[in-house]
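The complex appears here minus one protein chain, its other protein chains still in place.
Every chain is named by a letter (A and B) in the order it is written, and numbering of its residues begins at 1.
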Amino acid sequence: MTARPGPHARLTGGLLLWYGVLGGAAAWAVHLIAAWSLDELACAAKSERIAGVPLWQALSVAVFVPGVATVGSLLVATLVLRRTGQARAAGAHDRALERSRMLAVVGVWANLLFLTIIALGGVAVLVFPPCQG
Amino acid sequence: MTDRGGVVAAATGVEALTTEEPVGRPTGWWGMVMFVATEATLFACLLGSYFYLRFQHGPVWPPDGIDKPKLLIPLVMTGVLVPSSLPVVWAEHGIRRGQRWRLRAGLAATLVMGLSFMALLVIEYREDLTHFTMTTNVYGSLFYVITGFHGLHVSVGLAMIGWLLAASLRGGSFGSHRHERVRNAAIYWHFVDTVWVAILFTIYLSPRL
Partner (left out) sequence: MSTTTSTPPGIGRDDLARLAEHWDEPRSLRAWFTTVDHKKIGRRYLVTAAFFFVLAGLSALVMRTQLARPESGVLSPQEYNQLFTMHGTAMIFLFATPMLFGFGNFLVPLMIGSRDMAFPRLNAFGYWVFLFAGLFMWASLPFGAAPNNGWFAYAPLNQDQHNPGLHMDVYALGLLFLGISTTSGAINFIVTALKLRAPGMSLNRVPLFVWAIVATAFMVVFALPALNTDNALLFLDRRFDTHFFDPGGGGNVLLWQHLFWIFGHPDVYIIVMPGLGIVSAVLPAFTRRGVVGYPLIVLAIVAISIVSFGVWVHHMFATGLPQLSYSFFSAASTIITIPSGIQIFAWLATMMLGRLVLRTPLLFVIGFIVTFVLGGFTGAMFALTAFDQQVTDSYFVVAHFHYVLLGGALFPILAGIYFWLPKITGRMYHEGLGRWAFWLVFTGMHVTFFPMHLYGLFGMPRRVYTYRSDLGWDVGNLISSIGSYVLALGLLLVLIGVVHAIRRGRPAGPDPWAGDSLEWSAASPPEAYNFPVIPRVHSLHPTWDERTAESTTTGATKDRILSEGKRTLFTSELDARPERAAQMPEPSFKPLVLAGVLLVFFTALLLGAYPVAVAAVLAVAATIAAWLWPPRRPDEEIGIAS
């Protein structure tokens, strides 16, 4: 922990922060486009299967994978919150620290929102028959 | 620090997590990236419309007895356009080191490849127009409008490349301290190339799936 991170670790860390902030949003976008178009296209073709897989299973994948990605993003945002909190408690006061901390707060709440949206979509997959008009 | 645990610890330490990224990009770069983002959305809307109209249309696609698109010319077009990004990259790296000849040679090569692409597009159109036109049906509308709109973008990209070439031939325009315009035009050209791959898949390959 005391060693100074190299340029690769810094770049990874910088990108990791953005994953923590916007990961949930990106996952939700993928979820929405995938689930919507799978459902529309399969039903428009009057079929409840996609390439042999039952439609509801394909839709579950389109819920589950983005859901996991959002949980990952949430964990990263929490990690940034903890690390910056520890650094602040240790007496560090620097703009980059405060900026990352604010972005992490935004990330935690944003990920909770997007996780809720994706989970509601998952409930809908379980409740509705896929092609009921 | 070469073991995995050390790398992870370094990347998740507070110093790495508070690294400023993105950083140090010029205003022109941001402007071009945002412009490309909005243009890419435009193409996404067009290609989305293609799939929407196709799947709402019914099982037979292309409709009305139009043949599935032939692949030979489009694949040659791909072979000409996609590699044309390489001379631009090479030229850009050259001018960053102050090598003007590399800028001129690379731009000229890209210009030739882009013009060949446009010539092939004309040949392709002359063949297709004997079978169907933009007004035949919605397939014809989609085919010509999407490929034509991309062709328009290639023309704009070529105008940029030609403009850069003219400015670099005059001299006193670009060097190791001044190459922002080269970089921005290169971003646009890479974008035009990338979009072509999406169009190749949508227009030419997807009717065969």
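Basically, a residue touches a chain if its C-beta (ideal position, glycine included) is under 8 Å from a C-beta of that chain, and two chains touch if they have at least 3 such contacts.
Since the model is a prediction, treat every value here as computed from it, not as a measurement.
Only one of B:Cys45, B:Leu86, B:Leu129 or B:Val197 touches the absent chain when the whole complex is considered: B:Cys45.
Of the candidate positions B:Val8, B:Leu71 or B:Met134, contact with the hidden chain is made by B:Met134.
From the options B:Val8, B:Ala37, B:Leu86 or B:Leu169, the residue with contact to the chain not on display is B:Ala37. With the whole complex as reference, residues 25, 28-29, 31-32, 35-36, 39-40, 43, 59, 95-96, 98-99, 101-103, 105-106, 109-110, 113, 116-118, 120-121, 124-125, 128-133 of subunit A touch the missing chain. Seen from subunit B, the chain kept out of the figure touches residues 20-27, 30-31, 34-35, 37-39, 41-42, 44-46, 49, 52-53, 56-57, 63-64, 97-100, 134-142, 145, 159, 163, 167, 170-178, 181.
By our rule, only the chains that are shown with their structure count from here on.
Rounded to a whole number, the gap between the C-alpha centres of subunit A and subunit B is 29 angstrom. Put simply, subunit B touches subunit A in their complex at residues 1, 6-7, 9-21, 55-56. Of all the residues in subunit A, the ones that touch subunit B in their complex are 1, 3-6, 8-18, 40-41, 44-45, 79-80, 83-84, 86-87, 92, 94, 96-97, 99-100.
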